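Attaching a single structure in structure tokens format; questions to follow.
One protein chain omitted, others in place.
By letter and in written order, the chains are A, B and C; residue numbering begins at 1 in each of them.
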Amino acid sequence: MNKSLKKKLESDFDSSVEILEKNGWTITANKNQVLDILRFLKGEGFDYLALISCVDWIEKGEFELIYILSSYLADKEKMHLILKTRIPRKKPDFETTIHIFENAEPYERELHELFGVNFNGHPRLEPLFLDRNYKTPPFRKDFDTRKYVEETFGSIKSVEGKK
Amino acid sequence: MTERELEMYFGPQHMGMVGNFGITLTVKGDRILKAKANPGYLHRGFEKLMELRTWTQNSPLVCRVNVMEPHSMEMVYSMAVEKLAGIKVPMRAKYIRTLTLELSRLASHLFGCWAYANMLGFDTVAQWAMYHRDLILDLFEDFTGGRVYPIYIWPGGVRRDLPDGFKEKALNVLHEIRSKISDYDATFFNNKLFYDRAKGIGKISQEEAKNLGGTGQILRGNGVESDIRKIEPYAAYDKIDFEIPTREGGDAYSRVWIIRDEMIQSVHIAMKCLEQMPEGSVYNKVPNPFKWKIPKGETYVRVESSRGELGLYMVSNGGDKPYRVHFRTPSYPHGLTILEKILVGENIADVGNIMISLYVTPPEIDR
Amino acid sequence: MDRNQITKWIKNPKKMGSKYSLWAIYFCTGCGIIEIPPILTSRWDAERFGIKPAPSPRQANLFLITGYVTLKTLKAVVRTYEQMPDPKYTVGFGSCPINGGMYWDSYNTIKKLDKYIPIDGWIAGCMPRPESIFIAVTHLWTMIDKGIADGYEKYKEKYFYYRKNQEKALGELDWPPLHPMKKKEEGQ
Partner (left out) sequence: MGSENKSQKKTNDKPSALGPFKAIKFLFKKPKTLRYPFEEKEPSPRLRGFHLNDWDKCTGCGNCDDICPSQAITMVEIPEIKAEPGKKNERPRIDYGRCCYCGLCVDVCPTGSLRLSKDYLHIHFDPKTFTSFAKDEKSDSEHFLPEEEYSIFKANLSHRKQNNDGFVSDLKYSLFEPERVKMPHVPLDERKLSFIEEVIGYSREEAQIEAGRCLECKLCEDACPAHMKISDYIKAIYEDDAERSLKKIFEDNPLPSICGRICMKHCEDACSLSIRGESVAIRWLKRYTADQVDDFQKALRQKSAESTGKKVAVIGAGPGGLSVAYFLTLKGHKVVVFDSLPGGGGMMRMGPPAYRLPITSIDKDVEYIASLDVEFRFNTTVGEDITFEDILEGYDATYLGIGATSSRSTKVKNFEKCMLGLDFLRENKIGEGVKVGKETIVIGGGNVAMDVARESLRLQHIQHPNEKTVTKTVSLENWNEMPATEEEIEDSKDEGIEFNPAWGPKEVVLDDKGDVKGLLCKKVKKVFDDQGRFSPEFYEEKTTLLEGDMIIEAIGQGPDFSFIPKQLMDKLEFTERRKVKVDEGGQTSISRVFAGGDIVNLNLDAVTAIADAKTAAEGIDKLLKKTKR
């Protein structure tokens, strides 16, 4: 069953499937094919979206969006697929996947807030964790947290000295 | 008198809230129309900090993600590093890891019992649960050195072997907890008041749970037998047979009952671990912490924590520090999507009741 | 009740009344909160020292700030602290509020808590043990007697600087200042 799935994935969509280990596949796909692949996989039984993540490859100037899927069905539950796609770092726009997986909503909000990836079509993109906006989103590689800490908290003087 | 729509803060400082988490409810009279979760009070940017520390320096940091259950965090980090670096773990260390995880599941369930019983006003059960949890913390202090934060499971095995005389001590504690379960049943689980208070509250259907990414008690509360320890056995779970308790219902009542059944299973597994524990070394030395570079690669590993599926997606760029780390914590979907959906239509008094039955812990959401 | 206890009661009933019944506000600010339920329940039983969880800030006079404080929590902590009636005492719990602890380089946690609200006592430990909380309470008693635990008076006196620091960390605050904002010099 797995072989046919792999062949279908590579034939219908020009994505390359690499078998990491027995039940962990990584699928690298083109960025405008991702939604179709997700729908196709949901149809195949992978109806559980574990995680949406984003890796900041700063040298290549790209964000890599990661969709990790698994399944609730008995036979497929051992497998988890990592669907990867690359989007440019300068203008990180992408489609929302809420209409396919309902639980994607907080993950996308978090990636929007911490990486600056905006998902068009997302109903509620307002901040999730942070209560202020940072010039560069904090989880990007070029945000130096130690320098930021030095500037903001280092400059605040302690109160004992004052009368 | 027409009921006006009000916006109410079930804010971070609230007697019914366990942990630092805010929910803004739009309420009509007593019914909740809309709930909006407001996390972020405990956000420390863990994944950013982990990118600045070497592989060995991360193990004290990684167990601080969720304070209710630091052991499964360490386990999932160790498994990810071992998979990326190709490190083998000796068999005895696997058994000790299973023992630690089961003891921490027991402690975390007892903490859940305290929170839940306190929420519904059953103070006697809360006192017992906390006392038994403290016995387990004494065990942790003996063999890991730390009462709450163990820093014990780390890549390559376990940090120290079990002290001698630990087996009898642990068996006494486990026997005592096992014998007290019947008292818990009498005063709390089979209590009519608890039945009325929790039956039918926080109901979620199986499809809805699956759509919203629910794992752990929420699925098992709807009769789905899903447990990572059986699906992808790690540590020494394949060597010990145990059952996964499930119930129909899908409401707070059945979820809390599952916590009770899982406590019995945990005690059973822990005892089995202690008996079948082989002899041998417990730690395969990892390379020198200042120079250890893990080859390029990425991996997703998952563990069954007491709240559901705890996963870790880790990318290594061939350097001596992780390149990207992302924890898939079980409370994330439970506390954000599922909680907002279940609260609609419930009344205000049950917000705390539902939140704890979903076993939501805020530090896991914000990381 | 020996002689000096009675004289103490007569001299300053308000302080003596609050000293032996320090109600701790039930607010889980950080990771240290996991050590509070064990001391409230049967094994350690903080009630022997008069500590009971208080549901709202209005009824509490001991504020246990447990563990690290993020920026969002700092807002809640400052508001809760300002709502508590005098005499109120705060205790910094664990390494994080003292000098940043493990999250010394995190962009979202504050490093030294005593820049924002006065702290009367610090407890060392990364997750201090329950016993250290009880010893802290006994120390707090002696500090209250000797008048060292005057955090709330310091807060009133130097409110201008505390408020300035809070605004520097949190940006524009949406609640009015508690005490008149006067610098020492302007006062004369």
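Quick note on the criterion: a residue touches a chain if its C-beta (ideal position, glycine included) is under 8 Å from a C-beta of that chain, and two chains touch if they have at least 3 such contacts.
What you see is a predicted model; the values in this text were computed from it and never measured.
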item: Options B:S72, B:S108 or B:T144, residue touching the unrepresented chain; value: B:T144
item: Residue in contact with the excluded chain [from B:Y95, B:F194, B:Y332 or B:Y359]; value: B:F194
item: Contact residue for the chain not shown (choose from B:G29, B:P163 or B:G280); value: B:P163
item: Chain C, residues in touch with the chain not shown (by the definition above); value: 42-45, 48, 92, 95, 98-102, 104, 112, 114, 119-126, 128-132, 134-136, 138-139, 143, 148-149
item: Touch residues of chain B, complete complex, unshown partner; value: 53, 56-61, 64, 124, 131, 138, 141-146, 149, 151, 159-160, 163, 183, 185-188, 190-195, 219, 223-227, 230-231, 243-247, 253, 257, 281, 283, 285, 287-291
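What we mean here is this: only the chains that are shown with their structure count from here on.
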item: Chain centre separation (chain A, chain C; CA means) in Å; value: 40
item: Chain centre separation in whole Å, for chain B relative to chain A (CA means); value: 24
item: Separation of chain B from chain C, taking each centre as the mean of its C-alpha atoms, in whole Å; value: 30
item: Touching two or more other chains - residue numbers and ranges from chain C; value: 72, 105-108
item: Shared interface positions of chain B, touching two or more other chains; value: 40, 43, 45, 48-49, 52
item: Chain A contact footprint on chain C (complex, rising order); value: 71-72, 75, 104-108, 110-112, 114-115, 118, 154, 158, 161-162, 165, 168-169, 171, 184
item: Residue numbers on chain A that touch chain B, as the complex places them; value: 20, 23-24, 26, 47-51, 53, 55-56, 66, 68, 72, 77-78, 80, 82, 101-103, 105-107, 127-131, 138-139, 143, 145-146
item: Complex contact set, residues of chain B against chain C; value: 11-13, 15, 17-20, 40-45, 48-49, 52, 60-61, 64, 67-68, 111, 114, 126-128, 130-131, 133-134, 137, 146-149, 363
